[in-house]
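Only a single protein chain was left out; the remaining protein chains are all shown in position.
Chain IDs A, B and C follow the sequence of writing; residue 1 opens each chain.
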Amino acid sequence: MSKSVIEITPEVAASHGLKADEFQRVVEILGRNPNLVELGIFGAMWSEHCSYKSSKKWLKRLPTSAPWVICGPGENAGVIDIGDGQAVVFKMESHNHPSFIEPYQGAATGVGGIMRDVFTMGARPIANLNALRFGEPAHPKTRMLVAGVVHGIGGYGNCVGVPTIGGETTFHKSYNGNILVNAMTVGLARADRIFYSAAAGIGNPVVYVGSKTGRDGIHGAVMASAEFDDKSEEKRPTVQVGDPFTEKLLIEACLELMESDAIIAIQDMGAAGLTSSSFEMASKGGVGIELDLDLVPCREARMTAYEIMLSESQERMLMILKPGREDVARQVFEKWELDFAVIGRVTDTGRMILKKDGQVAADLPVAPLAEKAPMYDRPVQMTPKPAPLGDVPAAGDIADCLLKLLASPDLSKKDWVWRQYDHMVMADTVIRPGGDASMVRVHGTRKALAVTTDCTPRYCFADPEEGGAQAVAETWRNITATGAKPLAITDCMNFGNPERPEIMGQFAGCIEGMRKACLALDYPVVSGNVSLYNETNGQGVQPTPSIGGVGLIDDWAKAVQIAPKADGEVLVLIGETKGHLGQSLYLRELLGREDGPPPPVDLSAERRNGDFVRAEILAGRVKACHDVSDGGIAVAVAEMCLAAGRGAEAGLPG
Amino acid sequence: MDAAVIVFPGSNCDRDIKVALAQSMGKEPHMVWHRDADFPKVDLIVLPGGFSYGDYLRCGAMAAHSPAMREVVARAGKGTRVLAICNGFQIATEAGLLPGALMRNAHLQYVCSDVNLRIETNQTEFMAKYRPGQVVRIPVGHADGNYQADEATLDRLEGEGLVALRYCDPNGTISSAANPNGAARNIAGVYNDERNVLGLMPHPERLSDAALGGTDGRLMIDSLVEALS
Amino acid sequence: MKAKVHVALKSGVLDPQGKAINHALHTLGFPAVRDVRQGKLIELEIDEKDPAKARAAIEEMCRKLLANPVMETYRIELVE
Partner (left out) sequence: MKAKVHVALKSGVLDPQGKAINHALHTLGFPAVRDVRQGKLIELEIDEKDPAKARAAIEEMCRKLLANPVMETYRIELVE
């Protein structure tokens, strides 16, 4: 090793996110101390972000199968069958910490990263959504963070040419020091042409494509799992910069090469860049990989093996090609003016061997790194059920209350946000943003996909189990409200520090609620992401299990939106109204209270009412449909009228 | 009738205009890669919307130098019709096909929404199916649609009836409230002197299918296809 | 040889970015600021020792690509 060999001590290990016992496990696996490159690799692969070590135990409880599921969690994205030989590939992922430090680039690279997870499986991205949580509007940083994040999402998504058609934006003080930016991408693929990441074929070439490697984002994976404190402002230089123009070229080049049979396996370089992609491809394929880092296209001079392996430069993919197909592939990437380099081979040693300047920079067994990754069964302290609300004084004249509610940050119209997103490119958007679920046609067919993201964090904070069930049920209801049949979900689990039992209690509770709703609604989880340590100075964000739902309608012309079409149409309320005010926006926005239990979720009623409403829509008897959620009936009717520019008369029965 | 769509690295709306053209023409236009200068002889060339070269440096600055663009300028000089939509309009001004320049929107934000447009003249192949002064609803989607030129050029464009359409409110009044990007005199599209090249910021291909909420954009495409068939 | 190319909007041409920055600076408490104009500064390296040849090449780059003659002017500064 050219530079002085750094003595690997527990402190150096800790700076890579490895606790003392975890470092001990590394030494046992290797039978010696790791060098700095090896330590960096273990630190990244065993970070919370890549290994799910605190959450895997609970994630296993989520239902992941249904007749229409082609591929569930474990690959780059989930895959469902929509008939006629077509499949829909989708996933959601978080970029919370980078977006707090540099909102534009943090959000932009979040959009770029989730799109790569989808087209790496052979799907053309056809819709993007974003679930955003900000601090209070009055907080000094909020305005700048909102502007930066929205410009970043638009700046990247619009340039790549994928319509940004849905999502949500809410505000609460618990996000003042730790905003949430969850990006979701939905793609369309041939069901018989899905690409996976398991490396195979001893001797096959390992190929690097896309942008050159720089020093951006080093420690990105580790940072994502590092708690924020006020000193985190100094971690500035680690933020990555996105190049949406190169991403557009990468999409076209990859999809063009995927028309041929040259690719055996492919994966995008996400968190921990070349490290996680090469290791995951090797461990899934049960093979070894040998890389010569001198062949990696670099943007900066004299990059070390450590920097090359942990760099999180954007817009890069790793592929295993069939032997002899390198030139065919090179031509495609050169047409699209992208870097292309064969940087190694698949081997049968079951080991990852990295060479740099003619020397072995790292020599690690692949299997133990994946199989012996630490798995924690962290202590759990379940959230106590909240006390009943009791009587609530009227907050004044109902009309005045309604106006205040509609003007509150969470319920105010978000046109200012999605007008900055190109939501019409690809000319298939049949339901534009602003309704319950947005809808894009399956190009060239009458079919269409309804997509939405939902979560009510205040419910999850008060009662994680009810909140988790409600988040899943609301996506199911929003998709149903368009006439589409909900098929499957992805999730982005944003929680505080898992080393605190009450946070693990929130996580476990939300998972239980999600499980019940998925089972009751035949609505499996096919992909997802976990983002922990969303906490500042020991104060966690409200538990936010963002749910991304996808549904299908066979004929887009049958779909309905929230806007009534003509005077004289009759407003019909489906479902029982129990006047529940616990954790309501009425309580919070008008009375400044955040107490009481969230509304209980009756999953059988949810399913019964939903199936009835969907049938009525498909029979053509419904002109408009809107789900009743935040703010209750009055807000729901008001939103329908605003969407149509009409009035409505509604009264209490009897 | 035959048409060609030039595809630049970063073009996003090439497929959208191909679908809209095929709807009217009954056959597909040629999709021409920006490096190919010798594409078939056609009656209509379309420069599509998108972010050619990422809109880096200036929108359309780099695309204007593509081999295909040199051929487009040559053929336009000999009368071939050119429809330059959004990024295509920016490329056309950078390539000298049309006067003026498209600057950053006055409010500095990207804007994607339907806008009302007043058809200034229907005495061209591009607009034959509209009535003069007709108000149509067509979407825009851009961050740099703020058309500017020196006063003399603006006066000449208006004087010689070379302004194709302007942003207006639903009943056709030209107002600053109806202007989505600060464009001089609410100009949304202009012709070259010979009226065989039209550059406009709105996307007709985004509202030429009832599924998407309207068909006002289709009339422009049908006008062209009919006139050139 | 290093070079800097300053591309600025011709005076009189609308500068949306400059106007927005001017306004933002006022709201941030800098009333004494006016006439804010934003241009581009392109730095590059050129393998050419002879300054005259370097300047001529960069001149041509500006005419062809780096500046839009309709609304921009450019100034070249050679470094070293």
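By definition in this document, a contact is a pair of C-beta atoms (placed from the backbone, for glycine too) under 8 Å apart; a residue touches a chain by one contact, two chains touch by 3 or more.
Keep in mind the model is a prediction, meaning the values are calculated, not measured.
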Where does the absent chain touch, in terms of which shown chains it meets? A, B, C
Out of A:N35, A:T142 or A:S313, which is the one that touches the chain we can't see? A:S313
Candidates A:E22, A:E38, A:E102 or A:D268 - the one touching the absent chain: A:E102
Residue, one of A:E75, A:D216 or A:D491, that touches the chain absent here: A:D216
Logged for chain C, residues touching the omitted partner chain are 6, 8, 18, 21-22, 24-25, 28, 30, 32-48, 57, 60-61, 64-66
Give me the chain B residues in contact with the hidden chain, please. 53-54, 56-57, 62, 65
For chain A, enumerate the residues touching the unshown chain of the complex. 101-102, 105, 211, 214-216, 236-237, 239-246, 299-300, 313-314, 337
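Methods note: only the chains that are shown with their structure count from here on.
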Whole-Å distance, chain A centre to chain C centre, using C-alpha means? 40
Would you mind pulling out the distance in Å between where the CA atoms of chain A average out and where those of chain B do? 37
